[in-house]
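Part of the complex only, each chain left as placed.
As written, the chain order gives the labels A, B and C, with residue 1 at the start of each chain.
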Amino acid sequence: MTIDPKSYAGYLQLETLLASQKPVSAAVGRPAHDEHLFIIVHQVYELWFKQVLYELDRVEAIFAGPWVEDRDVAAAAAGLARVVEILKLGVRQIDLLETMTPLDFLDFRDLLFTGSGFQSLQFREIEVRLGLKRENRLRFDDQPFEHRLIEPEQTRIRDVEARPSLFDMVEAWLGRVPFLETAGWQFQEAYRSAVTAGVREEIARISDNPTLGDRQREGQVAALEEELGRFEALFSSSPKDRATPAPGWRMARGAVLAALFINLYRDEPALQVPFRFLSHIMDIDETLTTWRFRHAQMVERMIGRKVGTGGSSGHSYLNRTVEQHRIFSDLFALATFLMPRAARPDLPEALRRRMALAYAPVNGQDGAPDARSA
Amino acid sequence: MTIDPKSYAGYLQLETLLASQKPVSAAVGRPAHDEHLFIIVHQVYELWFKQVLYELDRVEAIFAGPWVEDRDVAAAAAGLARVVEILKLGVRQIDLLETMTPLDFLDFRDLLFTGSGFQSLQFREIEVRLGLKRENRLRFDDQPFEHRLIEPEQTRIRDVEARPSLFDMVEAWLGRVPFLETAGWQFQEAYRSAVTAGVREEIARISDNPTLGDRQREGQVAALEEELGRFEALFSSSPKDRATPAPGWRMARGAVLAALFINLYRDEPALQVPFRFLSHIMDIDETLTTWRFRHAQMVERMIGRKVGTGGSSGHSYLNRTVEQHRIFSDLFALATFLMPRAARPDLPEALRRRMALAYAPVNGQDGAPDARSA
Amino acid sequence: MTIDPKSYAGYLQLETLLASQKPVSAAVGRPAHDEHLFIIVHQVYELWFKQVLYELDRVEAIFAGPWVEDRDVAAAAAGLARVVEILKLGVRQIDLLETMTPLDFLDFRDLLFTGSGFQSLQFREIEVRLGLKRENRLRFDDQPFEHRLIEPEQTRIRDVEARPSLFDMVEAWLGRVPFLETAGWQFQEAYRSAVTAGVREEIARISDNPTLGDRQREGQVAALEEELGRFEALFSSSPKDRATPAPGWRMARGAVLAALFINLYRDEPALQVPFRFLSHIMDIDETLTTWRFRHAQMVERMIGRKVGTGGSSGHSYLNRTVEQHRIFSDLFALATFLMPRAARPDLPEALRRRMALAYAPVNGQDGAPDARSA
């Protein structure tokens, strides 16, 4: 059947695509009905992974250089929002895979022995490009993770690891935010006094809480004192400092402060889109984590405590990656140091003006529209 | 790169699969970012369609013969439940496609001119195998629908049309339900008197409703009288009669009565699984209809009132197929003729016993478990 | 049980909330299991409706005055995004209601006679506040829609109708967009010539399409000529003109042009948030329409062709409201007049500068961040 490249089927390469399902159970003469679903579901995942990598290409192109164009941050945010939608579909798709019962899976599971989800090169690449570092990976059966990959896949991963990740680029971009210092005002000083006051108040509130027992009260106060200590670490030096604030943080001090600044003053026009961009990064971290969690659940349901296909240790290994393989947990930790709007340091008027739109409607303002021309 | 057939990548044919995205915008030198999403989304749809067809294969194998094994109806129902899950994912996936804006689509839309969703052979096959008949299709630009398909696709569709559809098989199966007549009791007589009484009561209720105006009351009463007329058509002859009850119905009278019987007495063990099977058929009809609806919405959002790719009349054509292409609306119409449990004719004890499980626990009964052995 | 106002239960008024389910079937001595679900599902809907109205309050407060603050459009967009999430949950919730079968519903349906979803005051208020006008409502049994409401509900609706709707406010805001004219450049002129050229090209493409028959080709060309006529109507006068472009449009000409401008140049910093705001309005229109569609489906499944509770004409009435009660279809119609980026008129440099951020990084730019300070 020859295919017109401009036909629907030719355009989508359907002849190839729809001939790519090769159940081994049928090949060895003991056809298992549900293997077809297993193949299709994993192929769909791989197509989604390809799309995720494709969207990351554009985001990286925007963030890779020595500066980021303001106008392009919205496109990057839209790309990440699309990645979030894909990951949500991916999580939802596990419900579909669970229409396969353990008994149905067992009918072909032994035939898959060496094939395993651990071998998805694209998924590994997504992790690495987002910023998962080799040394933070949970070791798998005491072997380096790429042991499961074959050549030239291992080389591919090493090449990708050698490039800056999205984490690196975002950290660098945050480190360049120009609004944290202005004549006579420093965000880090203004903020430091405000947070310290805030945590002190929280401690007072706990001390006065009659519903708490003594041990509880002491434990919580101690925890907050500890937080305050960690918080102080944010300020020990210049905001351009590349060091992380303290053990447990991965992001450089200056970037952490800038992310806090964006979260606190997200209503300023210059920060609205950056705020959305950071939110979508957190959505990705959160949805990927949910995916890992649901995947671990599904594996437990499917094989119980058996050893996974590909020789993985199955459910328990997967379950431990859920927290371990998170990448942007620093952004979640920021919430610890936020404060109510009422306690937030005021911005100098000159700074607010710098963060406004250029057409600068005075007094009578309008979203893009301008009342003065009305 | 040679591929180990038992590796993850070899098993899923990833080398082929991931090389099957060929954006034309790049090929003609004006790369449009979102074409990649467009291709991936449609390829994923085609993979799902393949899975749906695969599940239909098994359901048809179960229902194709002169009889259906009791024990297999559950497997058929599970297959349909999986199809429902796939269709729900398909509907959900439209949200993802809508992350592409009209402006992004326009960047490559003209290049797709002759490629069109109307040319998805697999989707056409799903419709035909479920039971959509050529003569019930909305004509497209006044041409028979397969005009959009090329050879050997047209031949394939004609072959499929020549086979019994799921609609046909389900109708035949329903026509053989053995419980509608038993010594001294006929479902159709018992039921006829019960329904007639029910509709009469409904008419009385409307006549007494003080919140209705005269015109309303008359209109509603007239509508019910008309329903009663249509209902009477169910009974003009033997339940084995192959004729449809009246114009507007597609299913044979005997099958309609059996479907009503299953809905009314679904609690009897012999009817529990058949009831679920019928429910999933309705779920499929409903979800496919929702898909068409969301697809029409998405096309309107993407191209407004423009003519669709492939020369379709776009949104308005699609919108009209939503109702027109439904297949199992007879099953939805049944609800008109159901009645509250309290008004339902009682089953003869002998019949109930025939519809129980064979192990026949007496007095002390237990779901699979049996209290007598306790 | 006295409730501490600061306890969880007191804060949420649970004593009241959880005592508010009063099944009538139990009250009249024929308890029907599924009535409880019916009540809970509708109560949850009403709680969501209250939240939607609450979010609309804030959006209206932002848009009600003689101008809109730039910085507040993001908050309005976030409010609308939340409304979209609520509506999506509402659609999803219909799946839950469908776990009730027709037979289960019949067990208590007659007791509900005069209660009907048509009487949800809050839902009516949402429709009116978004912009659904009395004269555009489908008449229900030939009676004005508020016939189903009682006093003081009718008065409430009339009061709301007397206020400007979101449609009105958005139209006014769009009418004030200040960027459509600048020294020596008028968007409407630049755009008019570009679109005219675009449609002419589309007509040429159709005329050259060998896969189309003569009748098809003629029909499609005629349709496009007609579109071009409708398009010309956008330009017959000043962009500040309050008249609608032509029959079939509801929005004023100037507002339509501004919405097109925002869609075409959404990448400019000043338009990014307004673009998102308009997108969320479309999401609301789309999701509300899907809700109506799924509601009509569910009613058909539940009662077939019976007359609805509250005396409504049921499924068929609901089905006709799906398209009829849309509010923002003008925004969808815009897509007809968009064009590929390549064909889009260039913006004068001075205008682009007015639409940038004030802090004006030169050359080395960065999203919020600024490379010059690096």
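To be clear about the criterion, contacts are C-beta pairs under 8 Å (C-beta built on N, C-alpha and C of every residue); 3 or more make two chains touch, one makes a residue touch a chain.
Since the model is a prediction, treat every value here as computed from it, not as a measurement.
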{"item": "Per this structure file, total copies of the shared sequence (3 shown)", "value": "4"}
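In this text, only the chains that are shown with their structure count from here on.
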{"item": "Rotation, 0 to 180 degrees and nearest 5, that superposes subunit B on copy subunit C via CA atoms", "value": "180"}
{"item": "Same-residue or different-residue interface between subunit A and subunit C, half as cut-off", "value": "same"}
{"item": "Most distant chain from subunit A, judged by the mean position of its C-alpha atoms", "value": "B"}
{"item": "Chain nearest the overall C-alpha centroid of the shown protein atoms", "value": "C"}
{"item": "Whole-Å gap separating subunit A and subunit B, where each centre is the average of the chain's CA atoms", "value": "39"}
{"item": "Subunit B and subunit C: spacing of chain centres that average the CA atoms, whole Å", "value": "30"}
{"item": "Chain centre separation in whole Å, for subunit C relative to subunit A (CA means)", "value": "31"}
{"item": "Multi-partner residues of subunit C (each touching 2 or more other chains)", "value": "266"}
{"item": "Subunit A contact footprint on subunit B (complex, rising order)", "value": "1, 4, 6-14, 16-18, 20-22, 24, 33, 36-37, 39-40, 42-44, 46-48, 50-51, 54, 58, 78, 81-82, 85-86, 89, 92-93, 95-96, 99, 112-122, 150, 152-153, 310"}
{"item": "In the complex with subunit B, residue positions of subunit C that touch it", "value": "30, 101-103, 106-107, 109-110, 113-114, 141-143, 202, 205-206, 209, 211-213, 215-216, 219-220, 223-224, 227, 263-264, 266, 279, 282, 286, 289-290, 293-294, 297, 300-307, 311, 313, 319, 323, 332-342"}
{"item": "Touching residues (chain side subunit C, partner subunit A) in the complex", "value": "66-75, 173-179, 258, 262, 266-274, 277, 353-361, 364-374"}
